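The complex appears here minus one protein chain, its other protein chains still in place.
Which chain is which? They are A and B, in the order written, and residues in each are numbered from 1.
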Amino acid sequence: MSEHSQVSDRRPSTPSLLFESGSPGRSPSFWPEDSGKKKTELPAHLVRKEIPGFPELGELEVLRHFTRLSQLNYAIESHFYPLGSCTMKYNPKINEVVARMPGFSSLHPLAPVELIQGALQLLSELEAMMAEISGMDAVTLQPSAGAQGELTGLMIIRAHLAAQGNPRKKILVPDTAHGTNPASSALCGYDVMQVASNDRGMIDARKVAELMSDEVAAIMITNPNTLGIFEQEIQAIAEVVHGKGGLVYLDGANLNALMGIAKPGDMGVDVLHINLHKTFSTPHGGGGPGAGPVGVKKFLEDYLPVPRIIKKDGRYELQEDLPRSIGRVRSFFGNFGILVRAYTYILTLGSDGLEDVSRMALLNANYLRKKLEGHFHIPYSEPCMHECIFTDRTQQKQGVQTMDIAKRLLDYGFHPPTIYFPLVVHGALMIEPTETETRETLDAFAEAMIAIAREAKEDPALLKSAPHVTPVGRLDETRAARNPVLRWEPNKS
Amino acid sequence: MEFPEELRYSKEHEWVLIEGRIAIVGITDYAQKELGDIVYVELPEIGEKVVKDDPFAAVESVKAVSDVYAPVSGAVVEVNDALPETPETINEDPYGDGWMIKVEISDMDDLKDLMTAEEYAEYVDKEKEDEGEEEDDDDEKEED
Partner (left out) sequence: MRYTPHTAQDKEQMLRLIGLSRIDDLYSHIPSSLRKTASLALPPGLTELEVKKKMAALAEKNGTTQNWHFFLGGGIYHHFIPSTVDAMISRAEFSTAYTPYQPEVSQGTLQAVYEFQTLICQLTGMEVANAGLYDGASATAEAVLMARRLQPGRRRILLSRALHPDYRSAVATYVKNLDDVELKEIPFTETGETDMDFLAGNIDADTIGVVLGYPNFFGVIENLVPIREACDRHGVFLITATAEALSLGLLKSPGEWGADIAVGEGQSLGIPTNLGGPGFGFFASQKRFVRSMPGRLVGETVDGSGRRGFVLTLATREQHIRREKATSNICTNQNLCALAATVFMATLGKEGLRRVAQVNVDRAHEVRECLVREAKLPPVFSGPFFNEFVLKVEGLNQRLPGFAAKKIAPGIPLGRWYPELPDSLLICATEMNGGEEIEQLVGTFSGE
């Protein structure tokens, strides 16, 4: 147990680690020692000794351990979580029920194809749904996450250009882009060239034209961008890039703003990825698993990863022999369990429900923006879509930073918005409420923010030492980075 | 903030102490303040060539990484081996024990582009002002 003093501390006691609990021999037994079957001894040089320090807890001990850990977390189901560009919407319970049906959860990917016809039907129909929603022609569901989707999309672009004789060398990436955009570009063997946003928070087609050349393979663009602003010149930008033989990649992270309002496929986009764990309600899980389907226009279809699912004579089959395919980015079909959840969500909402999602997402974001204007500095006067951005400029006059505002929000029982992103805005606070929040929740959040703005003037020290009521106070990240301790060890106390 | 008189300074916030043909290089007090608590530093090896205005090392804080640029061209003749173990030295003593490398200068003309302590102090003041302006109209940040 922890030795840390709690005398003057209202916080709950520090939980033990698994390895600090339990007792030898306590684990439940699941396999009787001798069931009359023959025991096989593997050759001694292939067998390990017992694992020192591996946990040995009773079943209730295990449950209590993890249950108490869970109670230290904020989560959507307990707290408002307005993280910009993360789309922390309600994760429907029916999706969980469906995903756990044995007819989905207990399938083996290498079973004969006759045994997975229902699964292949689901995948095939989900591909069509993704295509319709995004305005693209063909879809792969294989990538496990948005970042893997980006890599897949860039590989497709590269393969296409290489087939034409020159894969080219550069990718244009706006200064507001998510970090995965340049990271994925580098992984694909491209150099990154940054495009600066203008003082209205948007990319000028004219600026793109200055940077566009036949050495540029593509532009990666997010729309609406990470400031929550619709890139007005998107079609002109696409024209400029296409004009020199390049392609347009859309990071679909903000798709929650667009359903029924505008389709990326109509904007001149050639390739995009969609984040199912954002727009399509699959749970964030504390950091995954997600899924990042990729959609392409018809001329790029041949490059999609294998296998492709095709319907022939009323049956679903797998096509592996596709010579122009980029290959595989991971094993089997992708995160099927996540795909089942997204499919269920789309079935539940339908066209009317999905179009309503985006409208209400915009309503909620604009409502919050109006409530907070005057209390927090707004860097851009452009209309916002599903998310709105503020800075700490007003509060900086009292020496209070965005970090302090965020930590103080924890004391009010809210998860903070996204902070310090995008990088073009000093001390950014990006708020995406999503469509599943009530007006009362938004009002309560606004009240808390306004109270914090007042505290910043009257008692800045309170903010700088926040949070006060969370299970732990502000943690020493410097220490964690200077002397990384990344595991428990047996001879530690 | 300190700007020792005997040192010369680069636009990328490195300092140089010249001893004959050898340049001792580190990052300035302003740079270490901007970075915050330094947790890691990656230094080149002895014998490596450094090129003026190209990065030769990287300095990490918890939330950021910064390239350190060579103020002069030459060959690395000595490296502060103690630094990777105790990167916080850069925060505590940027001009003394926080030195990074010693370079044998290949072209003494490179020194002409460096600033004096006074010029650097002015330069830093202007940078701080610009950042303040940036908050006013939130213009595009400088490209890195």
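Basically, contacts are C-beta pairs under 8 Å (C-beta built on N, C-alpha and C of every residue); 3 or more make two chains touch, one makes a residue touch a chain.
Since the structure is predicted, the reported quantities are computational estimates derived from the model, not experimental observations.
Of the candidate positions A:206, A:397, A:439 or A:457, contact with the unshown chain belongs to A:439.
When the omitted chain is restored, the residue from A:188, A:272, A:431 or A:452 that touches it is A:188. The residue touching the chain not shown here, chosen from A:174, A:228, A:334 or A:427, is A:334. Not every partner is drawn; the one left out touches chain B at residues 39-40, 60-65.
By our rule, only the chains that are shown with their structure count from here on.
Between the Cα centres of chain A and chain B there is a gap of 37 Å.
On the chain A side of its complex with chain B, the touching residues are 175, 194, 196-199, 379-380, 391, 393, 396, 420, 423-426, 477-478, 480-482. Chain contact summary for the complex, chain B toward chain A: residues 36-37, 39-40, 60-63, 87-88, 131, 134-135, 137-141, 143.
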